[in-house]
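All protein chains but one are shown at their positions in the complex.
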Amino acid sequence: LVVTALKMAAPYIRLYKGKTFVLKAGSAIFASEERTRALLEQVALLHQLGIRVVFVHGGGPQSTELQTALGIEPRIVEGRRVTCEKTLYVSTMVLNGLVNTRVLALCRELKLPAIGLSGVDCGLVKARKRPSEPVDFGYVGDILEVDADVLEKQLTLGYVPVVSPLSADNSGTVLNINADTVASALAVATRAEKLILATGAPGILEDPRNPRSLVSYTDLAGLESLKKTGSLEDGMMPKASAIESALNGGVPRVHVISFLEQDALLLEVFTNEGTGTLIVKGFESLTAEEQKAGALQLS
Amino acid sequence: LVVTALKMAAPYIRLYKGKTFVLKAGSAIFASEERTRALLEQVALLHQLGIRVVFVHGGGPQSTELQTALGIEPRIVEGRRVTCEKTLYVSTMVLNGLVNTRVLALCRELKLPAIGLSGVDCGLVKARKRPSEPVDFGYVGDILEVDADVLEKQLTLGYVPVVSPLSADNSGTVLNINADTVASALAVATRAEKLILATGAPGILEDPRNPRSLVSYTDLAGLESLKKTGSLEDGMMPKASAIESALNGGVPRVHVISFLEQDALLLEVFTNEGTGTLIVKGFESLTAEEQKAGALQLS
Amino acid sequence: LVVTALKMAAPYIRLYKGKTFVLKAGSAIFASEERTRALLEQVALLHQLGIRVVFVHGGGPQSTELQTALGIEPRIVEGRRVTCEKTLYVSTMVLNGLVNTRVLALCRELKLPAIGLSGVDCGLVKARKRPSEPVDFGYVGDILEVDADVLEKQLTLGYVPVVSPLSADNSGTVLNINADTVASALAVATRAEKLILATGAPGILEDPRNPRSLVSYTDLAGLESLKKTGSLEDGMMPKASAIESALNGGVPRVHVISFLEQDALLLEVFTNEGTGTLIVKGFESLTAEEQKAGALQLS
Amino acid sequence: LVVTALKMAAPYIRLYKGKTFVLKAGSAIFASEERTRALLEQVALLHQLGIRVVFVHGGGPQSTELQTALGIEPRIVEGRRVTCEKTLYVSTMVLNGLVNTRVLALCRELKLPAIGLSGVDCGLVKARKRPSEPVDFGYVGDILEVDADVLEKQLTLGYVPVVSPLSADNSGTVLNINADTVASALAVATRAEKLILATGAPGILEDPRNPRSLVSYTDLAGLESLKKTGSLEDGMMPKASAIESALNGGVPRVHVISFLEQDALLLEVFTNEGTGTLIVKGFESLTAEEQKAGALQLS
Amino acid sequence: LVVTALKMAAPYIRLYKGKTFVLKAGSAIFASEERTRALLEQVALLHQLGIRVVFVHGGGPQSTELQTALGIEPRIVEGRRVTCEKTLYVSTMVLNGLVNTRVLALCRELKLPAIGLSGVDCGLVKARKRPSEPVDFGYVGDILEVDADVLEKQLTLGYVPVVSPLSADNSGTVLNINADTVASALAVATRAEKLILATGAPGILEDPRNPRSLVSYTDLAGLESLKKTGSLEDGMMPKASAIESALNGGVPRVHVISFLEQDALLLEVFTNEGTGTLIVKGFESLTAEEQKAGALQLS
Partner (left out) sequence: LVVTALKMAAPYIRLYKGKTFVLKAGSAIFASEERTRALLEQVALLHQLGIRVVFVHGGGPQSTELQTALGIEPRIVEGRRVTCEKTLYVSTMVLNGLVNTRVLALCRELKLPAIGLSGVDCGLVKARKRPSEPVDFGYVGDILEVDADVLEKQLTLGYVPVVSPLSADNSGTVLNINADTVASALAVATRAEKLILATGAPGILEDPRNPRSLVSYTDLAGLESLKKTGSLEDGMMPKASAIESALNGGVPRVHVISFLEQDALLLEVFTNEGTGTLIVKGFESLTAEEQKAGALQLS
């Protein structure tokens, strides 16, 4: 059994050895230590098989929770939250402190050598404050540049970077950036083989209310249609633009998988059927070799 | 002027190039961004001159503040604070999140390439929970081992490690450890040339109420006397044992300087008179070469 | 399924990554291209997972066949075959030419980077002609020394060495040596983690006529008993001394597995139950760590 | 005497240090162990002087001999031999086994560190079966590509590669290729300074029946004329095309020397007069520097 | 004081770390051991701060002195001195022997690791004898090429090259070359950040008789004007062409400073005001970055 499986996994192991995967875990997962550990166990296996994993996390619900506990009123402008100074104070503590350390502690338990980073360390992410016109969203940043060398060095040391999305501009002002956006930018900068978004949903759904309407495979054009037909309401909208910029930036495959599904990450990487949704730039734009590699995954 | 000064600093530059200094900044400094920046500017200069600096921070007052804001009642047993789960939650956010990120953000502003770490990252500090007998202090750890290689690798990459004292045991339980203790252990493990404790006091005072009673220079025996005569009440007591273990572990010089005094760090490193208190193991135990080097500092 | 299996295999992957296995394939396997390919597919998987494999082959039956075809009468003295000049001529062609090339050709098909060697190349095996007293067995050698560096260099280049047992003395006289003996010596010289003998039998049998009498696990003392009770008649006798010298030379584990059993090599390496016979030096002589590692395999 | 000679050799030593020579020894030489040893002694001296030598051998007569012994009828189609499966079986044993091992055994005697290779090892030569139309020559290959890196790695390890011309396609089918053709392709791939064909003739003769009609020096155009005037009958015709492809592929000098002449290889390399035939692409196509270097050799 | 100064010097240290400065000391300085030591102390400090210094010296007055002592009549043709064989003999002894060794001996005293070189060593400067038409100046050379690699290797070993301007042609004829010319060529070849000419004058003067008429800052055009207006009489004329060729060869800044002024070298490098004369190619030709860097120096 084990052996049959290993033999089935063999072509994928060969395909991905030495490649970089950027995995972004949706912040809901951190509500459950069990689920987080289960995901990190999968990361540990990829790491052992020689795949270089960059782990990006968010921390929205945890921030909201602390904000509430501290009695900080969220300011919403045009339906979007504003990062005032107090909110940034909370985000810094939750993202760079609480969530990052929890992930590192679990890695420690799993003997997975991991190093905590955020966009602030070593100049990893160079951002700038979003213009205060037309709306001032406060300490929210847009990414100007990622210094891939920073990740490269830690990966070469054999560490799994655990990355909080908090970043800074060059004068040291800390800025909040959406974790999906950061993960996408890191994937582009490290020329990652895959960007994997682990979410609470089974993947992209044609009908968000119907979990059985999973889209297994699509491309940029398909994603555009889904946006137009309103399939991507809610949390999936911002992910869509992260997916698009990853694909446009040269990441060959983006996956949306569910962290609720057991072993979804390994299933995605090591089986033919995969799991969740695979998005490519456009099937016709793949090179012959990529199509062949794709065949492994898609046939 | 500049030039005369450079020439005076030259022997120290030669002496310390390529050496490691562990600098521990007392948490009170972080109440003032100006003071923190001023200290980091000095660190940046040392870094430029080829000295390898490990920066360790605490975060006591900030933790107390957040604890209060969250309405967590501090539990005190036998006059010492207990780290219950909620307190650990607060410490994690404050130390690994708030304070560490603030330091990194200032380093970013100063173009000093710095990487945030805590004892949890990459197995840097291996601790164990302090036995619950006779008193259960909760999530408080004792250091079993420091993996100096983790710091060595980051220093070799040219980064200044900014280290939070939070650590973990091997099963991933996060544990609180006194920052002076951690700094001392890191200094021993990295065979640091100097352990420098930057505090709110001008150094060790013979009479804590009299800032003019500064002890400029002492050794382990002298420190023992000071303890007996009651000069080390208050916050200096725990520092004394960090100092002792650093000296016993082979760190040749420990300095207690004031972060309130302008340029105290540079004065200490680059001038003959130094500043604050210098503690060595015992003058007679120095080798001829160390005595000669000491002469530079002490004559 | 694949994923469950991968997770079960994970501790073994971690355990054996970067370690060296010496695998000796009994010459009967080369009668079947299918079986040889099946074994090499397993080698290829080990290679992909980062295990360094040295593949040793014999070629007895193939030699006999060619000898017959060429009308060379085998000379038998005291029940053992003598390697006369003509026999050596045949062995050279069969071992270094026919069998070695067939294995390399299959590796080529499997995209496994392999390099053919024999004890003659680069001074790999330094042997001397067995003394002609009391019986002159002709061009038969005894191993004086193995230059492990030769294998080390090819392994470091990422190649799987495919080794024919033919060797030479320092004046360039080619000498025939038993393949099990060579495999054992290479395992000792390369400080291999495992010596694996793939044979036509399911392992060591208590009763050679009863395939169900498999000895799953024994040590040197047990092997000695088996020899005394006559369980090791036939081809297993010479293997016994190869096994003994490997264990005495520091190879922690020797396995006798069947190349007739599907995936026997992978089963042995990656499952708890293993397959065939495992022989260790003596359970009590294992270090605590080895016992722990052994527990993985043996519990 | 020795010293005068060393001084005469000095400019050639300087010229060729670190350069690669591909030497192809015609299979007739292997009939005499003395002659083979004498040639390899010369190779050993080149190796000591820092010249990187790749030694290519054939094995035609030895194959015919074994074929006869085994009663395999050679099939001749259109005057050329067909490599049926049995013939390939014989070639594999003779080329990769018998001849290769004999050369290695002599290298062992001479303390020359040598490694046996064929086009099958490590993907060295990538060939394809010659189309069966118009004539099916059986297991005969045409070279598609040489992986020079394979030789480069062994040369860097300080080994002399001893290369059998047997090759394979990517699905592992072993294919017979003319040894001159392989030597020429290896010379091109390794950017060799010289391709040297050691034959039973004194070089290229204007009149093959007159050993005194040696052509000392010619170019591609001259070679073409010799072909037209019928000077290249017999075994020299296939060599001519190997010579042409080497020169067209960028090898600056091809030499045809005699292995019957004592020290012919050293004479060629270290004396002004050389020996045998030197063929260049075209004197006028040489760069100024090559002409100058040529002057050393030709004046 | 020291500390304020260090902080003021910090941006310059950052700017010049790892950069190369070529410093040419006018031969008059060697008349005073004190002045030479003072200059070398400044060099030692630059070296310690990580700046790579190439020290070029002349030796005119010392040569004249020895010539006189030996009763060699200087031959002057068209107002310029001719280097006859005897003069070359004197120059060789004075430049490569006397002056070079004196500088090295002082470096030894200052613990500055220095290596003596001249254009003759390791093929550093490839020159040719100046044509004997229209005037035969004897053993005077013009530089054809500088092998920057020679300096690069010594700098990488951490040595300060102390370079005498004596050079040679490829047949080993030693040739005299003006030290300013050699310094300029070395600066171009090593892509030096600065060429610094330390002279007995305070810099370039508008009126050579008025030491207060110092030109602080000019460019090639300005230099041209000064030449036309006759400001550069005497020894400054030949320096002008060395300056021009350095600037035209890509050296961004040339400085003329006084070795009579205390700490002039350090003042120039580490202060905003600098000292002596700074010459750039043309302010408008600087890149934005250079202008910014220039701002440091010039504002």
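As written, the chain order gives the labels A, B, C, D and E, with residue 1 at the start of each chain.
Throughout what follows, contacts are C-beta pairs under 8 Å (C-beta built on N, C-alpha and C of every residue); 3 or more make two chains touch, one makes a residue touch a chain.
This structure is a prediction, so every number in the text was calculated from the model and none was measured.
**Student:** Quick one: jot down which shown chains the absent chain touches.
**Tutor:** The chain that is not shown touches these displayed chains: D, E.
**Student:** Considering the whole complex, which of E:9, E:43 or E:114 touches the chain not shown?
**Tutor:** E:114
**Student:** I'm checking contacts with the chain that's been left out. Which of E:6, E:45, E:140 or E:168 qualifies?
**Tutor:** E:168
**Student:** Of E:29, E:45, E:106 or E:140, which residue touches the hidden chain?
**Tutor:** The missing chain is touched by E:106.
**Student:** Extract the touching residues of chain E with respect to the undisplayed chain.
**Tutor:** Spelled out for chain E, the touching residues are 66, 69-70, 89, 92-98, 100-102, 104-110, 113-118, 120-123, 153, 157, 159, 166, 168, 170-174.
**Student:** Just checking the interface: what residues of chain D touch the absent partner chain?
**Tutor:** 1-10, 13-14, 17, 41, 44-45, 48-50, 263, 266-267, 270-271
Quick note on the criterion: only the chains that are shown with their structure count from here on.
**Student:** Which chain's mean C-alpha position is nearest the mean C-alpha position of the whole protein set?
**Tutor:** The most central chain, going by mean C-alpha position, is A.
**Student:** Call it same or different for chain C and chain D: same when shared residue numbers make up over half of all numbers used at their interface.
**Tutor:** same
**Student:** Rounded to the nearest whole Å, what is the centre-to-centre distance of chain B and chain D, using the mean of the C-alpha atoms as each centre?
**Tutor:** That gives a centre separation of 70 Å.
**Student:** Would you mind pulling out the distance in Å between where the CA atoms of chain A average out and where those of chain E do?
**Tutor:** The computed centroid separation for chain A versus chain E comes out at 58 Å.
**Student:** Hey, what residues on chain C touch two or more of the other chains?
**Tutor:** Nothing qualifies.
**Student:** What graph shape do the protein chains here make by touch: line, ring, star, complete or other?
**Tutor:** The chain contacts form an open line.
**Student:** Which two-chain combinations qualify as touching?
**Tutor:** All chain pairs meeting the touch criterion are A-B, A-C, B-E, C-D.
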